[in-house]
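One chain of protein is taken out of this complex; the other chains stay put.
And now, subunit A:
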Amino acid sequence: MNRRQAHEAAERRRALTIAAVSTGLVVAAIVLLVPLAPGWPAVRASFFDGAVFVQTFPTLLKAFLIDVMIFAWSVPLICALGLAVALARGARAPALFPLRIFGAVYVDIFRGVPVVLTIYLIGFGVPGLGLPRPWNSPYIWGTVALVLTYSAYIAEVLRSGIESIHASQRNAAICLGLNERDTMRYVILPQAVRRVVPANMNMLVALQKDVALLSFIGPVEILRQAGIYKSLLANFTPYVVAAVIFLAITVPATRYADHLLNKDRNARS
């Protein structure tokens, strides 16, 4: 070991010690101080009841599958609509001007209205037109509300990605004789999409959480099921169970997305 390596090893040991000590202090403070709060016994009883946790976990997990299902069929729809809106907003041909205006108005509206409100308005409003079964299902109209809202966000993210690709890339493609459509499809979009994957992953994690908002218009998914248990057992622990289940999905999902992104970056350099 040469002098520099010895120095770096010492630095590492020192950093590790400091990190361990400071983490220990923070954890100790929480473990020791929180129970000293006057309301702690009551909170522990109603939020962290082990028996209730075990009793409600299986049913809540099953209810969570509904969230996963809604999420799973929403994502492809959101990607397709988001891409369509992003391309419409970038359309330059005069004939497509109405499309461009429509894209801008669409994005303004659905980014500007709270998700819950969109879900209420569409989820209760459209079936209220007197649609026959099964077309009045809250699953359908709840999904529509989520798709409309999240497509607006994804479209904006994609558009920023498209605009971030340097004009020289477009010029190079045009100079090879490619038309506008092929240039967008084979040169601009693939680069733009890669560039905005992290931002879109964040949107998808947010979507996974917002699926729970559909509980307001009917589907007995995890949040609603937890609410039922809460009323039944007069205990808030089911909500904590729901939170744990959400975390078990969203944290690995974001980590995996980061991993994919790094792998892709490493493969090309």
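The rule is short, and it goes like this: a residue touches a chain if its C-beta (ideal position, glycine included) is under 8 Å from a C-beta of that chain, and two chains touch if they have at least 3 such contacts; residues count from 1.
One rule holds in what follows: contacts and distances are computed from a predicted model.
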**Complete:** The chain missing from this complex carries, among "3-isopropylmalate dehydratase small subunit", "1,2-phenylacetyl-CoA epoxidase subunit A", "Phenylacetic acid degradation B" or "Peptide ABC transporter ATP-binding protein", the UniProt name "Peptide ABC transporter ATP-binding protein"
**Request:** Determine which one of A:A172, A:L232 or A:V251 touches the chain that has been left out.
**Result:** A:A172
**Among A:Q55, A:N136 or A:Q191, residue touching the chain not depicted** = A:Q191
**Message:** Please output the residues of subunit A touching the missing chain, sorted low to high.
**Reply:** 168-169, 171-179, 182, 186-187, 190-191, 194, 267-269
